[in-house]
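Left out: one protein chain. Kept in place: all the others.
When the chains are written out, they are named A, B, C, D, E and F in that same order, and each has its own residue count from 1.
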Amino acid sequence: MKRIFALVLVAVVGILLFSGIYSMEGFPRYGEAEVSERVSMSYIDKNVTRENQEVVFGVSENLETGSANIVTSIIVNYRSFDTLGEVTVLFVSALGVSLLFGSFEGRLRSRYKPNFILRTGSKVVFPLILVMGAYIFIHGHLSPGGGFPGGSMIASAILLMYLADEDFRVRIDDFKKTEGIAGAMYVLLGLVGLMISNYFLSNFLDTGTVGTLFSAGIIPVVYVLVGLKVGSELTGIITDFLKGEVE
Amino acid sequence: MMNAFVFTLVGLGLFFSLLRLLTGPTPFDRVLSLDTMNIIISGSIVLIALIFNNALYLDIAIVYAVLAFLETIVFARYLEGRS
Amino acid sequence: MVNPVLLIALPLLLAFVSIVFKAYKNNLLVFGTLLNAGLVLTLNKGQYIIGGFQPPFGINLVLDDFALTGILIINGLFLVITLMSLEKLEGFASVLLVALAGLNGLVLTGDLFNLFVFLEITAITAYILSSASKEYRYAFNYLVLGTLGSGLYLFGLIVLYAVFGTLNMADLSVKMAAVDASQLVLPSLLIFIGLAVEVKILPFNGWVKGVYSGTNSLVGPLFASVYAAGMLFVFGRIFAQVIPLGTYLRTSLVVLGALTLLAGEVAALSKTRIREILLYSSIGQSGLIAALFLSGLVFVAVMQLVNNALSKAILFTVAGQMADSTGTDEGEELQGAFLEHKIAGVGFTIAALSLIGLPLFYGFISKMNLLFGIFYSDNYWLPVVILLGTVIEGTYMVRLLVKLWTPGDEGIVSEKAFATERPLTIQSSKVMGIVVLSVVLLIGGLLPAVIQDNLTDSGSLLDEVTPAYLFDLKGGQ
Amino acid sequence: MTFDIVVILMFLGAFSAYLISKASLKAGAYATTVFSLGALAVLLMGRSEIGSEFSVLFMNFEVTVIGWYFSGVMVLVYAMTSFFNSFWMDKMMYPGSYNFLYLFSLAGTLGLFFASDLITLFIFWEVVVWSSTFIIPMGKSRRAAVVYYTISSIGSMATLYGIMLVYRISGTLVIQEAFVPLKEDPLTATVVFVIFVMAGLTKIGIFPFHIWLPLAHGSAPHTFSPVLSGGLVKMGAFIAYMSVAILPAYEAFEGSLKIMGIPLQLYFLMILGAISIVLGTLMAIKQEDAKKLIAYSSVANGGYILIGILMMDQLSFAGSMMHLFNHAIASAAAFLAIAVVAYRTGTTKISELGGMIHRMPLTYLTYLIAIISLAGIPPMGGFVSKWLIIQGLADRGLMFMALAAFFGSIGSFLYVFRPLAAVFLGQLKPEHEHLKSEPLMMKIPMVILMVLILYFGVLPKWLLGIIGEIQVAAGIEPVMMSGNTILAVNGVLNTLNVFMIFGFGFLISLIIFLLMQKSRRVGLMDTYTSAEFIYTPELYHYAGAFYAPFERLYQNHPSVEKFLGAIAWKFHELGTVVNALFFSHKPAVTVFWTSVILVMITLGGAGI
Amino acid sequence: MIQYAGIMLILIGIYGLLTQSNIIKIIVSLNIFELGLNVFIISVGFVREGIAPILTSVNNHNGLVFVDPLPQALVLTAIVIGLGTTALGLAFARSIYRQHGTLNLDEIGGPSNG
Amino acid sequence: MIIVSYILMLIGAFFYAIGGLGIYRMPDLFNRAQAGTKATTLGTLSLLLGVGVQQPSWIPKLLLIAVFIAVTNPVGSSTLARAGYHSGVPIYEGTQVDDLKELYKKEDGLDE
Partner (left out) sequence: MSKFIGASVIMFIPWVLLAGSDPSELILGATVAMVIAGIIYRNLDYAFKSGSLAGAIKFLVVYVPVFLWELVKANIDVAFRVLNPRMPINPGFVKIPTGIKGDYGRLALANSITLTPGTLSVDGDENHLYVHWIDVMGESQKERGELVSGPFEDILGGIFK
């Protein structure tokens, strides 16, 4: 009865959502977004602060943001304040988790110990995943991905090791320090921008040539920091969740 | 033309795995079929990279493969010993 | 020139540093709150751009009078409350630093999506702080509703982006104003619901009871004054300045606000536990302030907001302290509790009276002004609701006050202060904080110009309803 | 000395009394007395200041005749009562705060009656309400304070609404100007009038807003009941005066339906006043507590005052203004007399008392005179003012009101007699055998009040002179006097002659009593019944269930208390419902409501 | 289409929140809701024939038709935020389980604090 | 060269199909795991090789993927099979020998 009632209610909500959204004047049909009428056009053309006619991969130099990945240029340049906030969300969630499980000791153990196949197999791919993570956040301005996927890869590697080896234990203090330092450096980087060009988080480094490794100014630097931070934060969360129930 | 053949076969693989995913009967069977599908999907991403001539998809394929493995292990360890 | 982004960046920096130097995190918190409170005094109004990208392309901070009032209240009260209850920090120092940054970001940002990010930061710190009561089911409920709410906010925001192609508040408000308001009911409503969860508007506030009724002397005042103020400032920013409301939607939402006011006050009347009374009173006040913002009465809404924030800081500190030290906040068991803690009692009384709007206290000035404002907007039913609310609020507050001041059962004068086993103790830091806040309420009531001058232009973004109607405090003419 | 300094000094006085009390309780109480007397002196000397204006902070004042008169009445009561404060200091939980709040509310009344703008008026109104609210629980009932506050607050919030409405329409808060536009707008004028008068009614305790009055007056500290009953209820009269004289009601309601020349709006209120007279009298008769009895008599007397003010004429209005004064001092005197008894015996229950005349004859005399004045029996002041009111009513042909007023006077014999007989006359209880007489400091105010009651009953000329000024200021004809004779349309009243006649009769009966005394004093327990000794004195006492047969007549009457109590309970239940409906630890509840609201508002927006 | 699928997922999430009393299922419902929202956000920026907004040696200039990159950036942020809240929610779930021995909210009493 | 590439890719895709079919047709978890794992591993290797023939510059990354899958795919299946056995998934009734039983009996005995 409750379910039927909920179903009816949700159906009504759905009908109203659909009709409400699609009856709005100017709401684009699917696939017909007018990017040229949105702020995004300037991100694609990289001409928020100066007039660019053309941006060409591997050729254009010294643009306002040198990231070949336009999404990355938004995440770490045009809207990098969001990203700082996002990092903070993860930071504070990890803090919350560790506060909740702060008194726990030891590790959760399952009934069956992982065998050598899983343990060794994981150990073999572990460095591969770690490096993959680093690769992703370092190349965030050139390829899909960036600090968050990269950091997540690092944390996945740690999670894998936890699952594969009952004796595996990260030195969580090292990770906490990494997390704190990376975060602090992110903010400091922003403050340096504030001092140099009067704008917090401004891209004060040379942005180089679009498409090359050393380009995009502070973007790769930020992504490295974000990657390290996210990686250590997620590791912290995982470690906390796997803590035992002993108090 | 060749691509069509290739994708038809890939699709068949996915389809049968999906059937197993739906029929089970145990969660392990479902995870197994999911694992298989994931491998097939990472391979398909590589194929897409070839078709779009864009190496960026290779990175995605790797990440996908990693997450697929992790998923299998997580489920396996989580389900182990539960009947 | 001090850039207000420091109000966000420095607490964040200290938060990150605090997990590296764990041993010093409480010191870092005190340092950070002091630093922020000091910085607030040096700010200049204006627009501050992040990253050097002009809005609407980049994110900007808007430091107008409205925001300035907001961060003044937030940073000031944050400082006082933190210093009052340092012994209750437990592990929360780093979380509090993030909360401070988040609250400042909420009030300062000029970008709708950035607001979503700060909303989440602030909300998550709130979820964590609400777990201090160890009543995790309430914290969980809050988390679910808060997340759903911000999801709906994001939904509405994306619909607006799809139509208008921008996320900047100023840009969006101009573009939205050019469109028929009836077109925008759905996204506006979604954004409203999103914020209403945090602002505690009925019926989106199911979490409040569980979370507020278990708060201690640190978390209670933080939630009821600082967080409430931050969320209400955002609400005011969005609904009085960014999103143009059509007559239909405006009326519906004002009615919701008024219902919240009445429901809150009526529910408070039926309660006997002090924190429960206060939490329903908070709900009622939120409804009132939201209704004022929705009516476009920014200035008076801010006044009432300030009054509520200052009063609730005192009330929840004392109530939380009662619960912390005696193990109960049941009014019956705390009869005559103020007999031995007269200063705290006087502070509590002043706060309660100011909340009701008694002359001599700041609440009176704000209540007069808000009534003038509403009458001036030719709304004659809302004042009836507000005044009825005041009668109910006064009734339960008087009931509570006489209970806390006079021991013994009805009709029997007893020397025994109260029925609990543990004695009520109040630290001197709390007493000092209470005195400071009470004095502010008194100054605001007797010399309103002192507070008033700092608020005068808070409604400046809304020229058409700028306070022509304002009660002239000099002449009453 | 100008009044702005007085107002400020009184507030400062309040603080200093608090501080002095911290050093010595007695000294604090004496300081309170000194400050109150000082305020009274300044008021009396400052009659020449009438017409001056001043401002304090953002508040504006003007000294008007009516304001001066009301404050005079008020401060007189405060000053007389303050003599008693020192005796209760050690019985109070917060003696310092008591002195503080006492003077604070006194200062509030000054500001209230001198206010020249509506906000200032409201501010001081609230100051008085709140300071008295916190004094009441220092007596024996917290519930009384809450009920007192709630009813007062309904009144003050209504006032506030009216003030805002007036300001919205006229754009000014100055009392003399704010109401001007209303004359053109009878509908709004009616709304404002009803609102203001409602505030007034709650304060005077007119039916159906009277329920707080016996509770609060009966439960307040013995030293504050006189102020509440003699003084503060008059605030309501002031508001009623404003609504009728300043609005002005007769002009605004020119076009209304009229009954005997009274606009319907006013006539309806008069009926309420009449009901209050009857109800107050009936309820006073059945009270078991002396303080409650006087409290109900205040309800009845409030009815007289209201009717008189609403008349806005030469006689009734003058009578009402005069009754205001007479009732103030008489009820203050009566409460003080009860306070003396309570101070010595510790109780105010009629059935627990008796024979007090043997221990405190002066108190007996005070009570006797006060209660006679309250009942409107010659030759006391109360008689003169009631006579004037009834004259005015009869003149207009308002026979229902006149009848009610007459009933009130007759009925008051019944309740006047009772405490007189049961508390002061009869036999002294064994435990009261060794009671001491009243202290000197208590005698002073009682003597002063007694003298005033008698004086203004016999020689009301000075008082009626001031009232005449008020009438002139309000634009009506002043009451006419020739020597000691009040000239009314249907008759004249020479108060001196009345006094002579009554004085003569009293003298004769006194001589008979003294010369032909046959009775011998017997101890209460010095008797036996059916060969059995009875050890509980109450059983001998004829004060309990005094009017039991009479009471049976209205045992199950529909009661306003029950009705309002039911409303309060409904609010309480509503709170529980709100709580149960919306607040839960399950997210689903809120998600449900969220969906419902989403649906409702979007549907409404779509025009469905 | 994908946009409709997004809204449907949002509705399924809401349905779950309305009907589920198991904490884990509530968290899952919330995640479905967020997933739908993210799909919707992405769909709002979709341009038919548009390519991923990354310049490569092949798609090498800004004259091409890209899909709107901004919603993608926003979604990345929203996903991470969702991750954070989910982690915290699960932590609460574990704490609730420890406290009450069940994950079913129906079996856990209502207000009792204090 | 392109022909070689497509043949390799076709082989890969063919084994994907076989893998899927195996997963579907085999009678119990262990037999399904057998079929699925071998087929998809070879399928992937073949497919990657085919792609590498067309895009030689991608070979390092393809190699990485290949190694990764060759290592993890059997590990995953093995882990899943063991977990399934521990959970008592139904075993094909034609199963003749079961040496695992004694191993786990011993382990369980130690555990409990």
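Observations on the model:
Criterion: a contact is a pair of C-beta atoms (placed from the backbone, for glycine too) under 8 Å apart; a residue touches a chain by one contact, two chains touch by 3 or more.
Computed from a predicted model, the values in this text were never measured in an experiment.
Per the touch definition above, the residue from A:Gly26, A:Gly106 or A:Pro127 contacting the chain not shown is A:Pro127.
Looking at A:Lys46, A:Arg119 or A:Lys229, the residue that reaches the missing chain in the full complex is A:Arg119.
For the options F:Ser5, F:Asn31 or F:Ser87, the residue in contact with the chain missing from this view is F:Asn31.
Where chain A meets the omitted chain, the residues involved are 115-117, 119-121, 123-124, 126-128, 130-132, 134-135, 138-139, 161, 168-171, 174-175, 178, 213-214.
Although one chain is not shown, part of chain F still touches it, namely residues 15, 18, 21-22, 25-28, 30-31, 33-35, 37-39, 41-42, 45, 60-61, 63-64, 70-71, 74-75, 77-78, 81-82, 85, 92, 94-101, 103.
Definition applied: only the chains that are shown with their structure count from here on.
Each chain gets one centre point, the mean of its Cα atoms, and the points for chain A and chain F are 32 Å apart. Note: centroid distance chain A to chain E, computed from Cα atoms, is 15 Å.
Residue positions 55-56, 59, 62, 66, 69, 73, 77, 80-81 of chain B each touch two or more of the other chains.
Counting partner chains per residue, chain E shows two or more touched chains at residues 10, 14, 17-19, 26, 44, 52, 54, 56, 59, 70, 74, 77, 81, 84-85, 88, 92, 95, 105, 108, 111.
Every pair of chains meeting the contact definition is listed here: A-B, A-C, A-D, A-E, A-F, B-E, B-F, C-D, C-E, D-E.
The part of chain C that touches chain E in the complex is made up of residues 113, 117, 120, 124, 127-128, 131, 133-140, 143-144, 147-148, 151, 154-155, 158-159, 161-162, 167, 209-210, 213-214, 273, 275, 323, 328-330. Those residues of chain E that touch chain C in the shared complex are 10, 17, 23, 26-27, 30, 33-34, 37, 40-41, 44, 70-71, 74, 77-78, 81-82, 84-85, 88-89, 92-93, 95-96, 99-100, 105, 108, 111, 113-114. For chain A in complex with chain F, the residues that touch the partner chain are 111-112, 114-115, 117-118, 121-122, 124-125, 128.
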